[in-house]
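Excluded from the complex is one protein chain; the other protein chains are retained at their positions.
The block that comes next holds subunit A.
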Amino acid sequence: MVVEKAAASPPVPVGERRPQKQEPLGRKKKIRQQVTDGFTVKALMKNSVVRGPPLAGAFKERPTKPTAFRKFYERGDFPIALEHDTKGNKIAWKVEIEKLDYHYYLPLFFDGLCEMTFPCEFFARQGIHDMLEHGGNKILPVIPQLIIPIKNALSLRNRQVLCITLKVLQHLVVSADMVGEALVPYYRQILPVLNIFKNMNGNIKMFQTPHSKRRRKDVNSGDGIDYSQQKRENIGDLIQETLEAFERYGGETAYINIKYMIPTYQSCILN
């Protein structure tokens, strides 16, 4: 006995029946995907797409902190004055550099490497240049006190500060005898940041991919001219020059210590 269901629809005549809906050939059923973070239970599901890891921020600039150099400069403790000449600016020293206490002043000037605004940046840079040029054997005993300011300047990861600090380092190793060798034990504090920026030979731009934001180097400047090499502002080249200066003036153990911190570095003396 056939039991008719209650409220069932009346039977449709054969001619009026519609064919069953079927998927067209070649078209797969759409699966809704969800974007999720890694190492979660959701990530194990079949329809989930795992988001890439967040940026570590290796190239990100750090904020500057107030420096002792600025504090001393605003107090007027430095024996320097700013003079304007046809070439731009020049430092006039109120006291002879040979009579200055290098243990006190040189680390302060190096602390000013973190500065990015005029006139502190200019005074720090030019003051370091003059003191290294005329320091002689007074520079070597002060080397240990210069490492922390150099490390702080490099860790800012600011392009302008990096360029200036690298040029200062190149001047430092040639300023007096044995200075290059005295820097070797401190390579582990100075070189890690150089390892990060060693391959920066172009402009950094942000490219947004569907799943993550990533920074990629872009050396394609179109029909423009890259003046950074001419002006000695190409960071990759500056780092290479600095490492070569370290190796030349650092003695026998310099190369192996540089290689330990920067494995991709190739010797400029042995090859």
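The rule is simple: a contact is a pair of C-beta atoms (placed from the backbone, for glycine too) under 8 Å apart; a residue touches a chain by one contact, two chains touch by 3 or more; residues count from 1.
Here, contacts and distances are computed from a predicted model.
Hidden from the displayed complex is a chain whose UniProt protein name, among "Histone deacetylase complex subunit", "FA complementation group G", "Meiosis/spermiosis associated 1" or "EXOSC6 protein", is "Meiosis/spermiosis associated 1". Remark: the omitted chain is touched by one listed residue; of A:His134, A:Lys151 or A:Lys198 this is A:His134. Residue A:Lys94 is the one among A:Arg32, A:Lys46, A:Lys65 or A:Lys94 that touches the chain not shown. In the complete assembly, the contact with the undisplayed chain comes from A:Ala81, out of A:Ala68, A:Ala81 or A:Met116.
What subunit A contributes to its contact with the hidden chain is residues 81, 85-87, 90-97, 130, 133-134.
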